[in-house]
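One protein chain is absent from this view; the other protein chains keep their places.
Note that the chains are named A, B and C in the order they appear, and that numbering of residues resets to 1 at the start of each chain.
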Amino acid sequence: MTQPKGTLTRNTTAARINHWITGGCFILLLFSGLAMFHPMLFFLAELFGGGQWTRAIHPWIGTVLMLSYAGLIVQFWRDNLLNRDDINWMKAIDSVLANKEEGVPEVARFNAGQKFVFWSMAFLVPVMFITGLVIWDVYFSAYTTIEQQRIAVLIHSLAAIAAIIVWIIHVYAAIWVRGSMRAMTQGYVTPGWAWRHHRKWLRRLAATGSTGPRPRADRGPAPR
Amino acid sequence: MTNTWQDIKNANVIVVMGGNAAEAHPCGFKWVVEAKIENGAKLLVIDPRYTRTASVADVYAPIRPGTDIAFLNGLIRYLLEKDAIQHDYVRAYTNASLLVKEGFGFEDGLFSGYREEINGYDRSDWDYELDEQGFAKADDTWQHPRCVMRLLRNHVDRYTPETVSRICGTPQDKYLQICELFAGTAAPDKALTSLFALGWTQHSVGSQNIRAMAMVQLLLGNIGVAGGGMNALRGHSNIQGLTDVGLLSELMPGYLRLPTDAEPTFEDYMKTRQFKPLRPGQTSYWQNYRKFFVSFQKAIYGDAARADNDWSYDWLPKLDVPLYDIIRAFEMMANGQMNGYICQGFNPMQAFPDRGKTRRALGKLKFLVTMDPLDTETSRFWENFGPQNPSDPAAIQTEVFQLPTSCFAEENGSLVNSSRWLQWHWKAADPPGQARSDIWIMTGLCHRLREMYRKEGGAFPDPILNLTWNYTDPANPDPEELAKEMNGRALADLKDSNGAVTAHAGQLLEGFAQLRDDGTTASGCWIFSGCFTEKGNQMARRDATDPREQGLAPNWAWAWPANRRILYNRASADAAGKAWNPEKPIIQWNGSRWVGIDVPDYGPTTKPSDAVGPFIMNAEGVGRLFARDQMADGPFPEHYEPFESPSENVLHPKVRSNPAARVFADDRAAFGTAKEFPYVATTYRLTEHFHFWTKHALINAILQPEEFVEIGEVLARQKGIEQGGWVRVASKRGAIVCKAYVTKRIRPLEVNGKPTHVIGVPLHWGFTGQARKGYGANTLTPSVGDANSQTPEFKAFLVNVEKAHAPKE
Amino acid sequence: MADLQSQNYIRRSASTLTPPSVRDHEQEVAKLIDVSRCIGCKACQAACMEWNNLRDEIGHFEGSYDNPADLSPSTWTLMRFAEWENDKGDLEWLIRKDGCMHCEDPGCLKACPAPGAIVQYANGIVDFISENCIGCGYCVKGCPFDIPRISQVDHKSYKCTLCSDRVAVGLEPACVKACPTGAIMFGTKADMKTWAEERVVDLKSRGFSNAGLYDPSGVGGTHVMYVLHHADKPSIYAGLPDNPRISILVDLWKGIVKPLALAGIAFTAVTAFFHWIVAGPNEVQPEDEANAQRLLRKTDDSR
Partner (left out) sequence: MQVGRRGFIKLTSAGLATSAIGVLGFGSSGSALAAAIRPFKLTAAAETRNTCTYCSVSCGILIYSMGDRAKNARSNIIHIEGDPDHPVNRGTLCPKGSALLDVVHAPTRLKSPRYRAPGSGAFKEVSWDFALDRIARLMKEDRDRNFITRNAAGTQVNRWTSTGMLAASASSTETSYLTWKVARSLGMVVFDNQARV
């Protein structure tokens, strides 16, 4: 994809593909999972060819999502490490929500909100995967007791609800913060977007002469 | 069975000993449960194993296999000692008062008259002392030292509770508890029923096991009454019928007996058959033997049987030995004395003792014919099926014919159940492929032989050529025609004493009372006479009404003899003709005749004051506590150890096992000793299977798929045998390798001071069918039979057991 | 939805609306298994297989008479054998016919996510409607008696139907008919309870002082009940639950979690929506671009 001159790469092509695989899986899991979770939503099973197909497909999609999310973890974990900035950012959450960026401390590539989404999912996805295996009746029912399965199915549902809530926050944030969507579709942001939302990240890119998404390691750190 | 299945519900006490009714006859057993619920009955189970029957018993007592007579003789001692007998019954209806000949005695395990050279007894002294008129002498006070009651007391005196426990291994407290419950039924209005089966017959003392209980029942007044009786639970659906029709080596239809070499002429034969009454005024129904015999000969030889040729008496084969039973047959076969064998729906490879010998014997035949709906082991004996049947086909020269037959669902006919009911059944479908009925096959063979003898001549063809065969379709006789032939018909107009015609020539007879010995009647099986009359097929009757719901259903099907449902039912009433149990009368004297819910087993107008005994088939008219000369091994039962036993005979060490049993030399050589084979084994059926048939049925194969043996926890621990692990069980004759069921249900018994372990060997598996392959219990069993019937001793023998690995395929 | 035409449902799985249930004036039926009369002959098993056209695999001997070894999609009822020594040291062979209990409050139905895959008729029979079954195995988790089994072949859940096809035409279930000793009886639930009382009196008179009826209230009673000689210790009968009830975990999962979850999700979405209304989009301003360009130039210069 050609990137307009003067813009910064927010997400590499690989990262974007990885993200959208994850996202697609998530949506399929959301629909199929909700179909099996609540009778009012059972109609969603029709999207998958009926209840049997929904039941059969859901765990396979879950497996893909698990692998896919593992890819995201590999790619993003370093930029999601927590630091002091996150505390300051959280302290200024009122300004963030009110779109008053002036009062918000500078953050690097990801702010605390994004890190929350990232780490929540990093926790919830494996939890769902493991509990999902326990209740994947066709292959694994023989390895656990029914009581363990009952615990698993309850945890699976609770984790799924949490994940859905996190996902809603994630999606809304992408809509709310203009330019974010393009960052994950076309992969680039304008320097102004970076200045506004991830000024520390912009400073580091600028210091190393990188166009993103990460500072160039061979140019040394930016001067203080 | 003397009584009906449903009649069991009238019992107050039910004893299952020598059988496992719940497992082998579940649907009949329902009446036991019914008795418990509706009649408050107690169920007693005496068995080496805690069986499924025991699981619903009120009292269970273990017993060492093969020691039932000790238990029962001890019980008789208990009853006599406590005076818990039904005095009026015993006095009037048994031979307790009759005097026995002076020469009779019993010493050191032998009755008088033992002759070692024939392995048997000269029984001439085992009889009553007769007066000048030929009637047995009696002492109604039971004081005479040679009256049966005194002799019996003396005989059982040795069987104290301590001795019984020492022999049987039954704990004394359980034993006495059971004795007490038996004793309670001596009251005239209380009944005890005995349910037994092969657990008693399959011993070298099998017949005496049953006699011992029959004696107990006579003492308690329980024969002939509702809820009483001696109830042999027959094994197969028509084994009663086959026995009735005389398909046994020494029998003819209706319990007539084949002549022997000692009876060269018809008159010789009749001399020993028409029993004269041994007490004044008695019926002695066998006095009619000649009528039955002549009518039978007329049925099978028609016009060729005439008074001037003694009704073709000479055409019958005569026996030179008491029995050509299966043990003798396979002994002859193994010795090369037989060339051909026909197995019609029978599977000797699985069913006969000493499987190795059976296999070897079959291999010496020139030809073997099997007729069966299923692929039996016998028909495949020559084939190598691995360790379960290691044969070498190339070395076996037997020609084998496997003929496919129809099954029950594919033919019409009657079957006789355990309570002697002849029940008609109807065909529902055609047999598969080219399978044909046994009737068609036997007819096909008969016609071919007949044609060959007609054309070519040969050895004594007369009986073959003159056999009656006047059926509508000679190639495939209709079962109804055969039933009518058995029922019998008049060959000339029959007239009563007033000259009135009771049956026109050609008409079907109403019953055996119409049979004549002058050749004017024909009946293929006198006891069945009445089953198919001019009124139609009585066996097909389906009116289930049951007066007073007492369990007779007299209009359902038809029971021999004469549609009588309870044998000896005259004994249900006292000497004056009033029911012992007024709640459950069967027949009673109403002043002019016997009336009630059953056909009287008695002259219908014979007055009570005539003192005619109720046991009309016996020449003395009463039940026999003393068996006269009717048993090969003694007029009283005596405890003898099984031929393979871990214990000496504590009563008479010199005579350990039944001295009158016939043992062939090679079979004796194949007996093991307790030193080498220390554990007692017993074989049995499980409820999921029927012998060797149901392993062909998928559902039953699923329900009990694989061969196993049952071993008590104590022995398993000693031997390091694990639950469900492989074991090798060996006797002197062979070994099986199968799974072990380590169970609490078999506990070691304290026998003569030593712990004795019992191993249970279920018998259902073989190498054909759908269940997993097995060796078969008869790999282990000894080839020795009961002294009277030659029923093999499957229920008590010796084995060793060791932990093992799965057999290699 | 052809299955709704019978109009006699009390309960229908995963149905938020009341199923057609006007034909509810029906006698409740029950099967009474009198363990004290049972001889463990497996006639019920054979009759069940025969009537329902089920044939499981031919198994192995595994150290007991329990065959097949467990319930399965093709084994809807099973005799379970337990050798138990009583206080007197006497052996009792406790034999129990295992299979669906047809609970008044069926855990399977509660757990089932597929509308109409599990139904309860007005006569009390709990039936699995295969057409609607999705094979998820939730019924297994819902059942307090460990009864349903999922087929690996067609991925449907199976269990005893109480021969709903026979009962519907006025016959008794196949196992009931076959039972040689009358250990299995069938009739209205009221009649069965009366009969059970008589049996308990008889058993008490025979020394079983703790005899009683097993009709566990934890699941609202059952339409398959047991007469036990030791009703104080159901678990000695090859693990019959002493006090069965639907697991608290299943209750939570199928109870409070469902509305809470939907509420939580909805709340989040609505909150986001109102945030949009109130705060609106967060857009990059021209001065942001200018500041960024300045920064980029400055660092370029400094290099």
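One rule holds for everything that comes next: a residue touches a chain if its C-beta (ideal position, glycine included) is under 8 Å from a C-beta of that chain, and two chains touch if they have at least 3 such contacts.
Predicted model only: the values in this text are computed from it and were never measured.
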Chain not shown, its touching partners among those shown: B, C
Selected from B:Val400, B:Ala562, B:Val650 or B:Ala674 as touching the chain missing from the view: B:Val400
Hidden-chain contact residue, picked from the options C:Ala46, C:Ala111, C:Val126 or C:Leu295: C:Ala46
Listed residues B:Trp142, B:Phe275, B:Tyr453 or B:Trp726, member touching the removed chain: B:Tyr453
Which residue of B:Gly40, B:Pro264, B:Pro390 or B:Pro547 touches the chain not shown here: B:Pro264
Touching residues (missing chain, whole complex) on chain C: 2-6, 41-43, 45-47, 49-51, 119, 127, 129, 161, 164-166, 168-170, 174, 177-180, 182
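One rule holds for everything that comes next: only the chains that are shown with their structure count from here on.
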Chain-level touch network, classified as line, ring, star, complete or other: line
Chain A and chain B: spacing of chain centres that average the CA atoms, whole Å: 84
Distance between chain centroids, defined by C-alpha means - chain B, chain C (Å): 50
Residue numbers of chain B (touch at least two other chains): none
Complex interface listing, chain C residues touching chain B: 36-43, 45-46, 49-50, 55-65, 67-68, 83, 85, 90-93, 95, 180-183, 199, 202, 205-206
Complex interface listing, chain C residues touching chain A: 14-16, 113-115, 117, 132-138, 140-141, 146, 150, 152, 155, 247, 249-250, 252-253, 257-258, 260-262, 264-265, 268-269, 272, 275-276, 279-286, 288-293, 295-296, 298-300, 302-303
Chain C contact footprint on chain A (complex, rising order): 35-40, 42, 45, 50-52, 54-56, 97-99, 101, 135, 137-138, 141, 146-147, 149-151, 153-154, 157-158, 161, 164-165, 168-169, 172, 175-179, 190-197, 202-203, 206-207, 209, 222-223
